[in-house]
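I have a structure I would like to understand better, so I am pasting it below and will then ask my questions one at a time.
A protein chain is absent from this complex, but the other protein chains hold their places.
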Amino acid sequence: MTQPQQDLQDTIAVSDYRQDFPLLQQEVNGHPLVYLDSAASAQQPASVMDAVAQYERTDHANVHRGVHSLSHRATDAYEQARDKLRAFINAESRSEIVLTSGTTESINLVAQSYCRPRIGSGDRILITHLEHHSNIVPWQLVCEQTGAELLVAPMDSRGQLVLEKLYELMTDKVKILAIGHVSNALGTIHPLREIIARAHALGIPVLVDGAQGVPHMAIDVQDLDCDFYAFSGHKMFGPTGTGVLYARECLLETMPPYQGGGDMILEVSFEGTTYNDLPYKFEAGTPNIAGVIGMGAAVDYLQSVGLANIAEHEQQLLDYMTRRLTEIDGIRLIGTAANKASIQSFMLDDIHSHDLGTILDHQGVAIRTGHHCAMPVMDYFGIPGTARASLALYNNADDVDRLVDALEQAKKLFA
Amino acid sequence: MTQPQQDLQDTIAVSDYRQDFPLLQQEVNGHPLVYLDSAASAQQPASVMDAVAQYERTDHANVHRGVHSLSHRATDAYEQARDKLRAFINAESRSEIVLTSGTTESINLVAQSYCRPRIGSGDRILITHLEHHSNIVPWQLVCEQTGAELLVAPMDSRGQLVLEKLYELMTDKVKILAIGHVSNALGTIHPLREIIARAHALGIPVLVDGAQGVPHMAIDVQDLDCDFYAFSGHKMFGPTGTGVLYARECLLETMPPYQGGGDMILEVSFEGTTYNDLPYKFEAGTPNIAGVIGMGAAVDYLQSVGLANIAEHEQQLLDYMTRRLTEIDGIRLIGTAANKASIQSFMLDDIHSHDLGTILDHQGVAIRTGHHCAMPVMDYFGIPGTARASLALYNNADDVDRLVDALEQAKKLFA
Amino acid sequence: MNAQGLNIGNAQELRELYRELILDHARSPRHFGKLPHATHSAEGINPLCGDKLKLYLDVDDASNIRAACFEGSGCAISVASASLLTETIIGLSEKEAIAWFTAVTTRLTHGDPTGEFSAVDLGKLEALEGVREFPARVKCATLAWHALRSALQQRPAPVSTE
Partner (left out) sequence: MNAQGLNIGNAQELRELYRELILDHARSPRHFGKLPHATHSAEGINPLCGDKLKLYLDVDDASNIRAACFEGSGCAISVASASLLTETIIGLSEKEAIAWFTAVTTRLTHGDPTGEFSAVDLGKLEALEGVREFPARVKCATLAWHALRSALQQRPAPVSTE
């Protein structure tokens, strides 16, 4: 077993944050858990669990509808979480923070409420080859419903967007560009500011799938100048079943509601219904109150650590992981863009990724294997899937060393 | 202060279940909490909180996508909850249990995926005057989108459906009947078996909004013979952000997906996408894993108490509450149907319900006030809103006595 | 107000909320009804409790409020607040009315213990200050005031405090 270089080990050997996460303090299959699957879903710090538990134990009631103390406390806590999320991504106004069940719902909301009413045959929707299924299928559905055409900007063999091609595809027929911030399969960070500026110059609004952006870097939607930004609570150390759609207020104002129900109305009669103000018009029914409060606590946690610190820690660790993986005989890295975040996909010899996953799991190392909900990326490389190690602030150099050791064992088993 | 009759007090004076609910063990405004707002959202037993906490602390990972141990444990727990829910409402197959974020989403799913593709102008959607906004607005939206017409079956002054009129409105133009199980504003239980049989005789499928049905009585969707049954986790002692759409498998098979994203697909390519099997085709994106597991634990809890016991306890308590309220000078009960569950709306003198709510809250008694997301019901009675006390298995005769005392104080304050 | 006989541990705050003046204005609201020749009007809705008020103003060419009326239904606090509002603003200039809006909403919402509005003499309107102990009710007390601002700004859509 190779020893990590001493200088690197000093900075990333121990993550102080690991102890904040109760789930990481366990053994799996007789080994201390190494969790390298945060891109699929991150673990929660105790502070998030406590915030949710505290809410359930002392403050729970339905929100927005009650005059009694619990309902008032619940509403306050819920709306405070919205304010935290607004500040977190630097949205201009709290009206622009629509709370959803996750990135997937956020994107479907835009596809159905923004796009569907305003596109038809002859129009185009532009995405990229690197998208997650959640940023592909909603657009396929809306194309089916309207006769619009789906255009796909290509990538190169390192997993980078071919920008010239993307720009060629931007014409006045394109009614929206939907693009990831960070590829969940390959880790590629797209040059969004440049891309968005180009799109806007042609009057094309841009939706950013930020599921993999938010947990790893500071997000400023005004600086990005995007029109929509979608993300999930469970990828940023918050609970499942929560998410955000950031949308410019002027766009939300023009959109019909996505779902009908309680809370999204001002007045209902059988003759006609008046919808509520923003953002409530887009939040039908009882929301995931506890989850949203947990998401607010996750924002607190992320800000207490500092997004810049997180980005730096993860970047160093990613560099270290890439180097250690490269040293393994028979490894093939998938996704080698110049600008990457926290994710490395790879293959080892001709061992199927699923077998790798099992062998690593048996050594307490949790990685993801398969297509990562990005089948077109797999098709591009002509492979059924990859093994993927993804990092979060709680990972450290020891985790990477354990990964490398476990891969060596897999080689032995299949030798 | 009047004393409750001794015989009643013996059976309903103390609910043993109260101690299972941590939130109820608190004082509000200096008084032990009396929680009479379960129809808006119920509290959770410790067993539900523990199941969720246990999951977050030891088993969390994304579901359906991973080969590592945590992902397998998470998937197992999540799918076991589906099995529990299937058994709970006696659905024939687990393919018929679509997990949603709540009743509202369940109904919107049916409106968009079942109705929207198959109706047009000339067609009709039939609802009743007693529906919650969540069972009105989704149909208004789909009528707007398709040109179909919304028909509303009337109610009488006790808050009962006028069945003859309902049956008159059932013609072959009606493409779906959407009806509540129990009215959340008035407590009316509709004679669903008879209504559904009549609808089916004419080939009209029936959606039941079961948000207020599930927590109070045993549900058997096969016995009811309904086509869709929608309900929420947070009204049955489970977490917010969870819900179920039960739908007959043969109907689900004919429906296009509601949302696109991860998990709802078998294969994605830019040429075309193959959807996943039921029920996954209707579950796009990372679900509310923790919430669903909590909902499964709520089913366990409900079954350990026994739905028959719950119904009996609540029925006795409702009778007692109705009698005690009637004794108050100046009270006006709203909703006096022959067949009712757990809910009593009322007005007191000319005190606005909102003022009543504040005065009661100040005495530690939490009731709901306002339109209860059922504005058409309020319009029918020509009132802006009511005060509503709603019961759950953890309430007891003492809660009712505290309510009555608090109302007497309100009278004094406004005298 | 017959609150002396109240059998509640902490009845003082309730008495502060439902002062005699408030109950009086709630029971017999002043300037209640439609204003036939209103130059400005606006609706205020509080979806939380179904409060719904419509405020009518008659503003002359010199921007003075000649008359003010309101109709609708609401809780004691919102009705009393609307009634007190009409009494306050009749005869004022638009600018003065907006200054009242700012002072009242600031005082009721934040208390503004040290801010610029802390020393303003609200007169009768001080009866509304009991809501500060009842955060859920602040919106009731400010509803008519938001409608006032909206009417003076001639905003077309109904204003909501939710």
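Here are some notes:
As written, the chains take the letters A, B and C, and residue 1 is the first residue of each chain.
Everything below uses one rule, namely that contacts are C-beta pairs under 8 Å (C-beta built on N, C-alpha and C of every residue); 3 or more make two chains touch, one makes a residue touch a chain.
As the structure is a computational prediction, the values presented were derived from the model and not from experiment.
Across the entire complex, contacts from the unshown chain go to A, B. Residue B:266 is the one among B:266, B:308 or B:415 that touches the chain not shown. Residue A:29 is the one among A:29, A:222 or A:339 that touches the chain not shown. Even with one chain removed from view, chain A keeps its contact list with that chain: residues 29-31, 351-355, 357-359, 362-363, 369-371, 375, 378, 384-385, 405, 409, 412-415.
Where chain B meets the missing chain, the touching residues are 64-69, 71-72, 76, 265-267, 274, 276-277, 280.
Here, only the chains that are shown with their structure count from here on.
Averaged Cα coordinates give chain A a centre that lies 46 Å from the centre of chain C.
If you average the CA atoms of chain A and of chain B, the two centres end up 32 Å from each other.
Among the residues of chain A, those touching two or more other chains are numbered 65-69, 71, 265, 267. The multi-chain contact residues of chain C, meaning those touching 2 or more other chains, are 48-49, 136-137.
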